[in-house]
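Only one protein chain is missing; all other protein chains are in place.
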Amino acid sequence: MELTVEQIAEGVRRANHAMVDLEQALNAADAKLGDGDTGSMLVRVIGGMAAAAPKTATSVSEAFGKLARAGMSATGSSLGTLFAGAMLLLAKQTKDRSVDWADLSALVGAARDGMMARGGAKLGDKTVLDMMDALAAALEGKTDAAQAGKAGVDAAERTLEAYRDRPCKMGRAKFFSEKSVGLDDPGMLAFAGLVRALATAK
Amino acid sequence: MELTVEQIAEGVRRANHAMVDLEQALNAADAKLGDGDTGSMLVRVIGGMAAAAPKTATSVSEAFGKLARAGMSATGSSLGTLFAGAMLLLAKQTKDRSVDWADLSALVGAARDGMMARGGAKLGDKTVLDMMDALAAALEGKTDAAQAGKAGVDAAERTLEAYRDRPCKMGRAKFFSEKSVGLDDPGMLAFAGLVRALATAK
Amino acid sequence: MKKLMNDPAHYVDEALDGLTLAHPSLMRDGSAGRVIRRAEATRKGKVGIVSGGGSGHLPLFCGYVGQGLLDTCSIGNVFEGPNVDSCMEAIRLADGGQGILRLYGNYGGDRMNFDIAGEMLEDEGIRCTTVLGTDDIASGGPDEIERRRGVAGLIYAYKCAGAAAEAGAHLEEVTRLAAKAVAMTRTIGVGLAACRLPSAARPSFELGENEIEMGIGIHGEPGIWRDTLRPSDAVADEMVERLLADLPPSGAEVSVLVNGLGATPLEELFILFRRVHKKLAEAGLRVVMPLIGNYVTSMEMQGASVSLFHLDEELKRLLLAPAECPFWRVG
Partner (left out) sequence: MKKLMNDPAHYVDEALDGLTLAHPSLMRDGSAGRVIRRAEATRKGKVGIVSGGGSGHLPLFCGYVGQGLLDTCSIGNVFEGPNVDSCMEAIRLADGGQGILRLYGNYGGDRMNFDIAGEMLEDEGIRCTTVLGTDDIASGGPDEIERRRGVAGLIYAYKCAGAAAEAGAHLEEVTRLAAKAVAMTRTIGVGLAACRLPSAARPSFELGENEIEMGIGIHGEPGIWRDTLRPSDAVADEMVERLLADLPPSGAEVSVLVNGLGATPLEELFILFRRVHKKLAEAGLRVVMPLIGNYVTSMEMQGASVSLFHLDEELKRLLLAPAECPFWRVG
């Protein structure tokens, strides 16, 4: 099934809606070992994306491009910049072509690799990258929104769980590797929350 | 009965001892509407007086003079300055003469008048002056330490009580006349605590 | 509320040691080291400007000793007036033969000590005048200005008196200008959280999560009235309205001091200033030499004060004249 501009726009709407509940929880998770802004930063980033009217794009690539620019102008935080950078990469990857849900796994994988190159983190460092990696794997062979949603939510839960007791090696929390054991990484937590929101109509 | 240098020195010792328990209570009373330093200030003032070794004085006047100088150098707060100023006045009033307990009422009255002139407060303003005024009255006709002590403690309790529900008109708390109703004035409270300490061996 | 200190009994003296080590233009003097004076010798032929007050307000009081500002300053313990000795010594050390202006805040302890010092110095023939800072509009009505406390606006009087003395004005003139500066200055403060004295077990007052104190002083004492936390703009509006109601502008220029009480981020002082500036512009007032920062603190108190200094040509010239101390440099 084709991935449409409408679906992207609806995803942004859902994510934006979900941030109302996620904001303070993500701030609190980041405050444990970081600077406590993950939630409020994402509210602004995703709010900016929603305001960029992705619905009015004439292609998937253009929609991702709008989201990228909105994200870039909303923040300079690590996660936000990586997130917006990933959108830019998706815009490039989907340029002049239609996109199928079956392509999503590869696209998420490409975004993951771009973020890795940009931010210098490795897989296993307990960052949002590990979440994207798990998601790319889970999306493999999924051909529509429903399948992708279910697989994505499962993968996100599993990955949070799997990483909870591992030490963090990147981002502000890297200075507290030991203390990070037992705590969810705020970037992973954010990603998981957003995947859940994308998969659930509201 | 004669008022002796030893009795003055013993009084200072008792007062100094009593400050250990009084300090934070007086700070807290002053913090309600003032700057919260009455107790710690008096600890320093009376500690300084004790360290000035009034016992070594060769006359009552010299003892008061030592106390005055010690107090003056320990603080510049309202209460402390008035208190030290009163000691200076007592030193002048008792110069070249012996002092009897029967003279104490007049001496406290003179100190009260001196403090009034220095600080510009009036009787009834709910300050330490009202306490001294009550004390001067209560000491009238008392001829030894025991009588004076008992009368002084009674007068202090009565005066605290009588003023508690009146508004304060002088010192930092004067800006909160209404709020001061129901609260003890920290200067009066301090004076009452010290009178109690002077009257009780420990 | 924690404090980064050693024995509370040494708080003031240790702070003064650090201050003078860091700023060689300032020197401790006096029998107990409780006078700060300019490191260079007293200038003969100049009127001396002496201030004094309790500790816990840095940069006030003694931080303003310097060229075109104060000559000496007597220093009390935290939130206590300076003692008689330090006041006498501060006066003697500022004496350049042309008399002394004693310029300090209107508090009982400070007044008594400076008064006694003056009486004790009568024999020495040092002419002294006194001007008291009374800028806090919350502490008395416009009809009882002599009752009002001196707060942050005192630095305007320092600046004007200091500039006049530096320029060679005689004692009567310096005194007149200091009094005029005080008369043209109005301040109001807002507190969000109290401070703790080094020797006290607890902060000086407690405020609920949604409460603020209006009409706060600079000694951790509570405000004159309690209010609910509102947007900064609403607080600024109220402050400016009250200030202008108390002293309606006669000219077209004012200086503004948006002063942090100790723990208010500079960001928040600038947010406040932005609105104060707007309200003043709406009232037809042009802002000259705005001062935004921690000029007069109350240790780690959270909050701010706004002072307006109404200018005429004479005061403006004095305000803009060069001056230099460790915490304030003009020109």
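The first chain written gets the first letter, and so on, giving A, B and C; residue counts start at 1 in each chain.
Quick note on the criterion: a residue touches a chain if its C-beta (ideal position, glycine included) is under 8 Å from a C-beta of that chain, and two chains touch if they have at least 3 such contacts.
Computed from a predicted structure; not experimentally measured.
**Q** Taking the complete complex into account, tell me which visible chains touch the one left out.
**A** Missing chain, whole complex, touching shown chains: A, C.
**Q** For the chain left out of this view, which of C:D115, C:D246 or C:E268 touches it?
**A** Counting the whole complex, the residue in contact with the absent chain is C:E268.
**Q** Touching the absent chain in the whole complex: find that residue among A:M72, A:A102 or A:A145.
**A** Checking the options A:M72, A:A102 or A:A145, the one contacting the hidden chain is A:M72.
**Q** Identify the residues of chain A touching the omitted chain, counting contacts across the whole complex.
**A** Counting over the whole complex, chain A touches the hidden chain at residues 23-24, 27-28, 31-37, 40-41, 43-44, 72-78, 80-82, 85, 118-120, 170-172, 174-176.
**Q** Need a quick check: the contact residues on chain C for the chain that isn't drawn.
**A** Residue positions of chain C that touch the missing chain: 1-7, 11-12, 14-19, 21-22, 55-56, 58-59, 63, 190, 192-193, 207, 209, 212, 229, 231-233, 235, 262-274, 277, 290, 292, 294, 297, 299-300, 302-304, 329.
Convention: only the chains that are shown with their structure count from here on.
**Q** So, comparing C-alpha centroids, which chain is the farthest one from chain C?
**A** Centre of mass proxy via C-alpha means gives A as farthest from chain C.
**Q** Can you compute the centre-to-centre distance for chain B and chain C, using the mean CA position of each chain? Integer Å is fine.
**A** 31
**Q** What positions in chain B touch 2 or more of the other chains?
**A** none
**Q** Of all the residues in chain C, which ones touch at least 2 other chains?
**A** none
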